[in-house]
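Note that one protein chain of the assembly has been removed; the remaining protein chains are unaltered in position.
When the chains are written out, they are named A, B and C in that same order, and each has its own residue count from 1.
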Amino acid sequence: MDYTGLIIVAIRCVFMLVFILSFLPVLIWAERKGAAFIQDRPGPNRADLWGVRLAGLIQPIADVVKLLFKEDVTPRNVYQPFYKLAPIIAMSVALVTFAVVPLADVIHIGGRDIPIQVSDLDTGLLYILAVASLGVYGIMLAGWSANNKYALLGGLRSSAQMISYEISMGLAVGVMFLLFGTAQLDDMVRAQGANPLGWGVASVPGAIAFLMFLVASFAETNRLPFDLPEGESELVAGYHVEYSAFKFAMFFMAEYVNMVVAAGILVTLFFGGYQVPFVSTETIVNHAPAVAKIAFGGAALVLVALGVVAVARYRPGKFGDNRDREPIVVAVLLWVVALGALAVGFLPGLVPGIPGYTDLTMGTILATVLQVGTFAGKVAFFAWFFIWVRWTLPRFRYDQLMRLGWSYLLPIGIFNLVLAGVWVLASSRWSL
Amino acid sequence: MFEQTMFYLFAIVSVIAALFVVAGKNPISCAIALIVTLGALAGVFVLQEAHFVATIQVLVYAGAIMVLFVFVIMLLNLGPEDLEKTPRFSRLKGAGGIFAAAGAALLAWNFVSYAARAARVGPGFGGLAQISQKLFTEYIIPFEAISAVLMAAVVGAVVIAKREL
Amino acid sequence: MVSTSHLLILSAVLFALGMAGVVIRRNVIIVMMCIELMLNAVNVSFVAFARQLGSIDGHIIVFFVMAVAAAEAGVGLALVIAMFRHKSTVNLDHVNLMKG
Partner (left out) sequence: MEKYLWAIPLLPLLGAGINGFGALTGALSRRAVNIIACTVVGIAFVLACLVNWELAQQAGHGGAPQLVSTWFEWIAAGSFSVDAALLVDPLAGVMLLVVTGVGFLIHVYSTGYMAHDPAYARYFAFINLFTFAMLLLVMGENLVLMFVGWEGVGLCSYLLIGFWFTDTEKAYAGKKAFVVNRVGDFGFLLGLFVLYWGLKEQGIDATLSIVGLREIVGANAISGAVITTVCLLLFVGATGKSAQIPLYVWLPDAMAGPTPVSALIHAATMVTAGVYMISRLSFLYLQSPLAMTVVACVGAATALYAATIGLTQFDIKKVLAYSTVSQLGYMFLAVGLGAFSAGIFHLVTHAFFKACLFLGSGAVIHAMGGEQDIRRMGGLRAKIPYTYWTFLLATIAIAGVFGTSGFMSKDEILAAALAANPDYTLVPGWLLYSIGTLGALLTTFYMFRLVFLTFFGDFRGGKDLEHHVHESPWSMVVPLIVLAALSIVGGLMNVPEILHGDERLHHWLSGAAPSVARVDVVGHGAEIGLMVALQVLILGTIALAYRMYLKSPAIPQRAAKVLGGVPYRLSYHKYYVDEIYDTLIVRPLHSISRVFLWGNVDVKIVDGSINGMARVVRYASDLLGRLQTGQLNGYAFSIVVGMVAILAYVAVK
């Protein structure tokens, strides 16, 4: 057995977990802040660590601490095994789905090809569909084992909704199969290329598939406007009505993980995945020094500017305690990070012992970093889009939801599949 | 070695879960046990280089068929208490068990000697490309027939289950 | 590498378990699940033989078996729902209209 390989796989897994989980607090913060922004109120702005509030970013930490230390109430009449199993299923399935999504191009180091993803399965897209379809068990089991009518109704709704929208999602994904001629996500991203005009969304069937996938992923993640399984105004809290403390937290996190996963797949399929717009991996590697200087220099500039903005908001004596110093602390932090960015961008090659960006390995690593950053940025945008929709659209009625799924999305999806076939044929015939 | 270990692991898990399916008290437990069996078998398939089949196993069986089962069980709200009124097993449980065991023994006895080694398979065996290639050329007619079967099943299910037409 | 006979024995055991379930269970949904179990047992042997013979056809048959299983489950569960609506039970003992 190749132990180095195993270690690399383990590292890949950990990296993936870190990537997803680090999104969670930011998303929770964004959700609360975004809701507040849309509802024209300040949102969380009180929790602080030594006076640093980071515009409410400290609030998620407080939430987690609260949930961890709350009493974990287990109602008497629940069916214990499944009651305990359900949140684990929900969370783990959500995480596992991400395994095939590439975060960056393949790295060639030391004679190894290391994909920046857990597994570059041949049947990647099918894997996503397969594992995503398991997510419903967490909700169903939660709903059923709670022995509560509301929870059961939530579970039923969830399962029906998931089954219905999985079909539309499958059809949308099938269109992408056709367009790219592969089910391997890595190949798909490579096929899309760095030019935004080559991305999945930039063709008629691709655009239709994108819209369908977007709608279906709202349903799959049980978020507004399709949050009928929890529907707090109808079913109290739906399937997780009997959960509290950390079990509840797991459902809560699962929802955000699902969001990230959905956004990640969306980006991968339709928006060029990790591709930096107009700059291909080869370009980065070939012009690594210049790229590094531009990218890190630009980042440093932005950070410095942000620090200046923070300093400009310094109002001594406003609160009369530590909070008064917050802008200064933030500015200093930002400037330190900017310094770090400058160092990363300009020092390699100058300092002995560290190879410069002209070195192939360094160039590859640079490309990976930039691509992961790009990917994170794209995912963040779509995650924000999810939040945005949640706080602006009202909830669908259940029959409307079903009608949308079966009577509109399904026929459109089938039509789109045919269209994609024609499209592929036509573009191969006339090289469109 | 790794492969063998994994195979025995999956095989034991699947058999134990299957026993749960057959003997379980609660329909939901049975369903979950069956999902575990199916998952373990998907693992077995992966070990046999049947990647596509394994994925489809999870997608179709675990993701669709079993969701349907669980959905129906929940829809009919079949709890364990329903089963307490009547015994779980039919009158034939003794004879059925014996005959099934005899069947298993006979089958296994036939198979024990079947120790031929597997052929060496090339890269991409059991992958999407190979299967698609075959499915859309040699097996195109069964493939289309299957779509007709599924269509008929959809229509039939709707007609049977609808309260009034 | 696992020899084919191991897989075949696994298949036989699962098949027999499914068979026993069909014979001894009274709950129609569980009977149907046992049928799925039997189908899967068969799938195992198909996959095993596909590996042994180095031919992909076994996988394709598994694919077809799954499609048929899906159709069967759909119609079967519809029947269960219809039956439950009429008799308020899923116990096979109470469904004996076909008794001669």
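One rule holds for everything that comes next: a residue touches a chain if its C-beta (ideal position, glycine included) is under 8 Å from a C-beta of that chain, and two chains touch if they have at least 3 such contacts.
On a predicted model such as this, the values are computed, not experimentally measured, just so you know.
Shown chains touched by the undisplayed chain in the intact complex: B, C.
Summary of contacts with the chain left out: across C:His6, C:Arg26 or C:Arg51, the touching residue is C:Arg26.
Set against the missing chain, the residues B:Ala102, B:Ile140 or B:Val155 yield one that touches it, B:Ala102. Across the interface with the omitted chain, chain C contributes residues 19, 22-26, 28, 31, 92-93, 95-100. Not every partner is drawn; the one left out touches chain B at residues 90-92, 95-96, 99-100, 102-103, 106-107, 109-110.
We adopt the following convention: only the chains that are shown with their structure count from here on.
Contact tally for A-B versus B-C: the pair with more C-beta pairs in contact is B-C. Chain centres here are Cα averages; for chain A and chain C they lie 38 Å apart. Spacing of chain B relative to chain C, judged by their CA centroids, is 6 angstrom.
Touching of two or more other chains is recorded for residues 52, 56, 64, 68, 75 of chain B.
Residue positions of chain A touching 2 or more other chains: none. Interface residues of chain B, counted against chain C in their complex, comprise 3-4, 7, 11, 14-15, 18-19, 21-22, 24, 27, 30-31, 34, 37-38, 41, 44-45, 47-50, 52-53, 56-57, 60-61, 64-65, 68-69, 72-73, 75-76, 78, 83, 86-90, 92-93, 95-97, 99-101, 103-104, 107-108, 111-121, 125-126, 130-131, 134-135, 139, 142, 146, 149-150, 152-154, 156-158, 160-161, 163. Against chain A, in their complex, chain B makes its touches with residues 2, 26, 28-29, 32, 35, 51-52, 55-56, 58-59, 62-64, 67-68, 70-71, 74-75, 77, 124, 127-129.
By the touch criterion given at the top, residues 1, 79, 81-82, 121-123, 126-127, 129-134, 136-137, 140-141, 143-144, 152, 155-156, 159-160, 162-163, 166, 183 of chain A touch chain B in their complex.
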